[in-house]
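Not every chain of the complex is shown here; the ones you see sit where they belong.
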Amino acid sequence: LRQNHPEVIFCQGKTPQQIKEIVGYLAKNSNNILASRASLEAYEAIKEVCPEAEYHALARMVVVNRKPLQLNKGTILVVSAGTADLPVAEEAAITAEIMGNRVERLYDVGVAGLHRLLAHLDKLRKANVLVVVAGMEGALASVVGGLVSRPVIAVPTSVGYGANFHGLSALLCMLNSCAAGVGVVNIDNGFGAGRLAAIINEDAR
Amino acid sequence: LRQNHPEVIFCQGKTPQQIKEIVGYLAKNSNNILASRASLEAYEAIKEVCPEAEYHALARMVVVNRKPLQLNKGTILVVSAGTADLPVAEEAAITAEIMGNRVERLYDVGVAGLHRLLAHLDKLRKANVLVVVAGMEGALASVVGGLVSRPVIAVPTSVGYGANFHGLSALLCMLNSCAAGVGVVNIDNGFGAGRLAAIINEDAR
Amino acid sequence: LRQNHPEVIFCQGKTPQQIKEIVGYLAKNSNNILASRASLEAYEAIKEVCPEAEYHALARMVVVNRKPLQLNKGTILVVSAGTADLPVAEEAAITAEIMGNRVERLYDVGVAGLHRLLAHLDKLRKANVLVVVAGMEGALASVVGGLVSRPVIAVPTSVGYGANFHGLSALLCMLNSCAAGVGVVNIDNGFGAGRLAAIINEDAR
């Protein structure tokens, strides 16, 4: 395990009781802990064995931050298209933070209103790694990828309806991006994107 | 048949001989004629019965322009993303022209190089109807739709490979566009897009 | 923002409280407001900050109509196939109305009973823009497109079951239409269709 890699629990499909037991077990060593896809009930169960745990409701994540983080040098910028993409964006951001990164957010800058994005060109170009979160047409990853020269981790979300087919449209759009330096993770996988961004950023010392 | 609507022949799957016969038959009245998906062989067969026919090689279209066109007032702008999208873009442009429209082109302005597109904001905003042609991720339709307030006809193309699935990625991307005023036609259907743009533009008198 | 373009909120996935806050904020300026996919609860929350708001239950839309509309000249006709398609059809109709258009309705005229549709040929041909809403096989768009010479915005709906695959059958049917002048929007996207129809109709002055 690298310095800044927390223990991770994926809570989806586990009962609060099961989660509490796993966290109780992991809490015996001094590592940091990250529980993803955690409901409020899961959080309350965790607090019984780990009172210092904090809950990030939007990201549905519980963080136990007990080991001082060694901060990486570069900044990770999480960019997202619409309000409904926020839970996934926050999942990525929280994950990158607990892995020792300075994280900035640039939310609600979907491509249908390009001026909002272009107003932040500086922020975009200063970032060492970018995570771009978008549902619906998922075009934001290509546009951002074209504006920056650092790696872009694209996260399609299942936000949308109809011919969105639960995130397929954004996924295919991102895989077909012709911008340089774009890698894609699974639909709604904010955690995986945050972790990949963090691993890349470990270099930036 | 409206004033400016030509007779149309879809040549794909027809032999030069069959095409020649149909054109010969149609050429008896004074209407204009448009043959789409026409090979050079098809064109040469057509010329035997209709010497004034012109061939647009890139668009794979034969045009017989014998009835003076009544020019609509607004301009139709055909925008396209990459070089490989040109045949479809030209199919749209030629179709709109033979239906009596002033057509302008703005080619090679894919979203991975946004500055090329933004350099033509005036042109984009002056158009009365826009046709946006893009393969791969198809993100151009959303970006253009966000920049203009007139109708955008989006044409996904089958340009690309792999997870492009023969145009599916661009199609889904365009159907999920959150920009205002975007309607979509079939993959590679430049003809249908040009015709719909022309029908909309008939209003612009 | 064009004269008749209201502020729009997409309520799906937002809490009544969140919606109330956004509407409260938007209500500070004098623009009209349109909230789509709004539940009764959302409407009641909106009324607290905006007492003049009206609820269109079938369309699941809240309308705040405080700025006098500048009426466009042409008529938009919304045509629909079956009873279950009505919510989407009404979403299109309400959207077009709040954007300053005279809207007529022609409902329950699916292609399996062609006489019902053909009885209204005059209405169909008088319209300046048509929105055609259909689920199941989605054939209505082609049939209407063949009967009129003005633009047709086709809206596939998710109405149906089995090999309907949540609207895929109607979507593919409409994209493959061989009638002239048909553009397609996302499955169940009555709002997008109404808005595109309105944008096209702005010309009809």
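Labels for the chains are A, B and C, by order of writing; each one numbers its residues from 1.
Basically, a contact is a pair of C-beta atoms (placed from the backbone, for glycine too) under 8 Å apart; a residue touches a chain by one contact, two chains touch by 3 or more.
Since the model is a prediction, treat every value here as computed from it, not as a measurement.
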Identical protein chains in the complete assembly, only 3 of which are shown: 8
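The criterion applied here is as follows: only the chains that are shown with their structure count from here on.
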Greatest separation from subunit B - chain, by CA centre: A
Centre-most chain [mean C-alpha coordinates]: C
Cα superposition of subunit B on its sequence copy subunit C - rotation in ° rounded to nearest 5: 180
Separation of mean Cα positions, subunit C and subunit B [Å, integer]: 27
Whole-Å gap separating subunit A and subunit C, where each centre is the average of the chain's CA atoms: 36
Subunit B, residues touching no fewer than two other chains: 175-176, 180
Complex contacts: residues of subunit B adjacent to subunit A: 82, 110-114, 118, 136-139, 142-143, 145-147, 160, 162-165, 168-170, 172-180
Subunit C contact footprint on subunit B (complex, rising order): 2, 5, 74, 128, 149-151, 153, 171, 175-176, 180-187, 192, 195-196, 199-200, 203-204
Complex contacts: residues of subunit C adjacent to subunit A: 12-14, 156, 158, 166-167, 171, 186-189
